[in-house]
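A single protein chain has been omitted from the complex, and every remaining protein chain is retained in its original position.
So, chain A:
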Amino acid sequence: MLSCKEATHLVSEGLDRSLTLPEKIQLEMHLAMCKGCRNLKSQMSFLRQACKSYLAQEKGQTDSTRSR
């Protein structure tokens, strides 16, 4: 049975490589039972989304300063 600490590593690595099937199954089983780690997974996915929006956000800010 995966611990929360181990789950955090798999969640993070899942953003950088394909997890193996056994890893996926273990992680899914853990997530199904653990709200904290489900939140962690959403948080880490959100970080990626935020980084992707970073440059777009800069653009938005410049646009708004220009139209003032």
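In the analysis below, a contact is a pair of C-beta atoms (placed from the backbone, for glycine too) under 8 Å apart; a residue touches a chain by one contact, two chains touch by 3 or more; residues count from 1.
Methods note: contacts and distances are computed from a predicted model.
Between the names "Peptide/nickel transport system permease protein", "RNA polymerase sigma factor", "ABC transporter substrate-binding protein" or "cytochrome-c oxidase", the one given in UniProt for the chain missing from this structure view is "RNA polymerase sigma factor".
Contacts to the hidden chain, counted on chain A, fall at residues 3-6, 8-9, 12-13, 15-17, 35-37, 39-40, 42-44, 46-55, 57-59, 61-62, 65-66.
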